[in-house]
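Missing here is one protein chain; the remaining ones are kept as they sit in the complex.
Letters A, B and C mark the chains in the order given here, with residues in each chain numbered from 1 onward.
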Amino acid sequence: MEDDAKREVLTRLAKIEGQVKGISRMIENDRYCVDTLYQISAAQGALERVAKETMRQHLEGCVVDAFKSKNKLDREKKIDELMSMFSKFGK
Amino acid sequence: MEDDAKREVLTRLAKIEGQVKGISRMIENDRYCVDTLYQISAAQGALERVAKETMRQHLEGCVVDAFKSKNKLDREKKIDELMSMFSKFGK
Amino acid sequence: MEDDAKREVLTRLAKIEGQVKGISRMIENDRYCVDTLYQISAAQGALERVAKETMRQHLEGCVVDAFKSKNKLDREKKIDELMSMFSKFGK
Partner (left out) sequence: MEDDAKREVLTRLAKIEGQVKGISRMIENDRYCVDTLYQISAAQGALERVAKETMRQHLEGCVVDAFKSKNKLDREKKIDELMSMFSKFGK
């Protein structure tokens, strides 16, 4: 991952850790479930953005290299990996 | 799209049309909402499979070509498109 | 389902049938995969709105009744059903 992208992603992950701690406190303090659910949703959205940034770096880096490769198996393997990522993330 | 993949996807889409007609009938006949929701979910799953097949064909075809291209802008454009697809589908 | 909601949902489903037919034509005519994927995404969004309307009717109707019931098992059964719907839809 490039240095700028790395720093940004690490800052986001530190913030997500704080959000998860906050959710624990809300549950300990019996806060209204719907408010807790909104916080969980915010943490999920933040993780999704980290996933998208990681995916973009992956596409720009190793996928471009693999697709340039003359070896058909290398390309097939990357496509299978992308399809699997595509099933795990997105939306 | 290759001929085999095309035929398979078209068969699936014909089946989805039938599923959508079936959902209309369930609503007309005041069937239990939860049963209707299961049918809607089945149609969504079937559309998702068509999306995945289309995505795979897209990766194997034009994305591989674009990533081989020496033109960085061509590659960037395909990556942006993939990221946008990734946000629309998956899971 | 109330008559107004029913009519609206049936109109939407007729439109979705048209969208699915349109996707078949796009694939037959070898249209650019990304354009086809946008159409699939539009049909999925439309089905999702039908699911949400059906869910709302379900909550307003049978779930309210079941939750008023003094029978704890009736309530539990509805909650399990809702949790299962919640896993199938949403987002």
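By definition in this document, a contact is a pair of C-beta atoms (placed from the backbone, for glycine too) under 8 Å apart; a residue touches a chain by one contact, two chains touch by 3 or more.
Remember, it's a predicted structure, so these values are computed and weren't measured experimentally.
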item: Chains still shown that are in contact with the chain withheld from the display; value: A, C
item: Chain C, residues in touch with the chain not shown (by the definition above); value: 52, 55-56, 59-60, 63-64, 67-68, 75, 79, 82-83, 85-91
item: Positions on chain A where the hidden chain makes contact; value: 1, 6, 9-10, 13-14, 16-17, 20-21, 23-24, 27-28, 30, 32-34, 36-38, 40-41, 43-44, 47-48, 50-51, 54-55, 57-58, 61-62, 81, 85, 88-89, 91
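Everything below uses one rule, namely that only the chains that are shown with their structure count from here on.
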item: Central chain (by mean CA position); value: B
item: Rounded Å distance between chain A and chain B, as computed from the means of their C-alpha atoms; value: 22
item: Rounded Å distance, chain B centre to chain C centre (Cα mean); value: 17
item: Interchain centroid distance [CA atoms averaged], chain A/chain C, Å; value: 28
item: Chain C: positions in contact with at least two other chains; value: 91
